[in-house]
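Every protein chain but one is kept in place in this view of the complex.
This part shows chain A:
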Amino acid sequence: MALALAAGGLLAYALLWASPYGLRVLTVAGVYALASFGFQIIFGLGGALSLAQGAFFGLGAYVTGILGSRYGFDASVTFPLSLLAPLLVALPVGLAVLRLDSHYFALATLGVAQVLHLLVVNLPDLTGGANGVPGVPPFALFGWSAPRGLPTTALVWGMVAVGGLIGWRVARGRLGRSLALVRDDPMAAACLGLDVGRLRLTAFVLSALYAGAAGALAVHTQRVVSPEVLEFPVMVTILTIAVVGGRGRMVGALLGALLLIHLPEWFRGLERSYLIVYGAALLLVILLAPMGLTGLWARLFPPPGRPLPDPVEPPARPARNGERLRAEGVTKDFGGVRALDGVSLRLEAGVIVGLIGPNGSGKTTLINALSGLERVDSGRLWIDGRTMTNARPDRIARAGLARSFQAAILPDDATALEAVAAARLPLDRRVEWAEAHARWALERLGVGALADRLCHGLPAALRRRVELARALARRPSVLLLDEPAAGLTDAEKAELAALLRALAADGMALLVVEHDMEFLLPLADRVLCLDRGRRLYDGAPDGVRRDAGVIAAYLGGVGA
């Protein structure tokens, strides 16, 4: 409603009151909004600080500038090619740099911008060098040319509307939700079956398309393309728009662009002092709205809760007895430390295996190796008979393995339903289905009432339940739990134990890492004890208390 009113107000301003100057500023704001939509996808949703967005913007501008000015092509040729060129650059660059850590990724993408800038400056025959290419015609399509003023503004904002709608659908759809999960915790996302690399590449390419479109429109309104479009201030403007507007929100990009582009114009009469006032105003906005303008709006006017979907049980994997997971001779070294030394393990349907050992014995390393988070140096792994040795975590997850972490990893600003639904995103074609299945998982874990509560602030026990629901929502055949009882009361432990038994009864194979023997030994059908990366004991729970080696290495006097 508020958005519709704001859009109406903007339209009335453009149609009734705006001077040619006002329309031009509005047009520039539209161009930057379009570029920022793309940045919201890669940075806001995907969490990757791409400093190549300005470069893609400039690339789109140069393609349109050169083809329009030198060869007289209209937008039917220049516009698609202005999208294609950034895409063709983004694909190989993305493949090369998207797996880098955040700051290295940012530097690598900044390098792209630098290379492009150097190229355009030093290829004057093609790009006009530092002078650039003047005489770029206005936007023209099939004989119609957009005159300066209202038609150009309407054209740009028409594109903004289309781009914003697509971006909004992306953000609310499977891709946007998956990217948010990747942003919040790439490791957890991978363990939920999301192909982090492919998702980031998709986001990177999408962001490049938006930037190319914005660059093409910019050069039509500017009528010249020069190396300034590839310089850092363009990138900084886009980044600032995203942050001030509200990270990850298309409306945020829109508001941020309108504010950031108009703000200096309001103070322009102060000559060079306007920069001080502009900076102070910007600082004030950031202080008042640290989560951006959209965050401030949500704080002042909390949105009404969404109706929850009815629970729907997700399809289970084909029932199968016997072995679900087998690991043989798994060895893993960290430098000079051997964390796992030829560990072998079998997990069978309906069986709960307890994994114990003193601190540093290799329990978490083993779980990480089984779930693909650590590459093993030697040894082999099968899940449901399929070789999964050193497969990526998302492949292992899709093969049927789910896991939890020592500290429940849930996105703070997502509801429990959204957090659990994220686990279904690789499996369900629509977000609505994923949420219905997530609701079922929450109900199954007895926390259905938490569906619309934010994960932030949930007590530890409930967080574990929600995390378990997230693992369960995938209907895995193998479930690895890392210290699930930590921090729980006796009553909560009893509930958890009953729940795990029920899951095993459904045919799931469970591996439970736990220090709490009072919880684990009655629960487990079998216990595996590690010490310094080696298997020390593998047998019945009762036997572990009598095993001299275990007593010496781990239990001390407890079993004596």
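Annotations for the structure displayed:
To be clear about the criterion, contacts are C-beta pairs under 8 Å (C-beta built on N, C-alpha and C of every residue); 3 or more make two chains touch, one makes a residue touch a chain; residues count from 1.
What we mean here is this: contacts and distances are computed from a predicted model.
With the options "AIM24 family protein", "Amino acid ABC transporter substrate-binding protein", "Fumarate reductase iron-sulfur subunit" or "Putative ABC transport system permease protein" in hand, the undepicted chain maps to the protein name "Amino acid ABC transporter substrate-binding protein" (source: UniProt). Between the chain not shown and the residues A:111, A:129, A:197 or A:448, the one that touches is A:129.
Checked against the full complex, the one of A:92, A:143, A:269 or A:318 touching the unshown chain is A:269.
Within the complete assembly, residues 19-21, 24-25, 28, 121-122, 124, 129-132, 134-135, 148, 218, 221-224, 226-228, 233, 265, 268-269, 271-275 of chain A touch the chain that is not shown.
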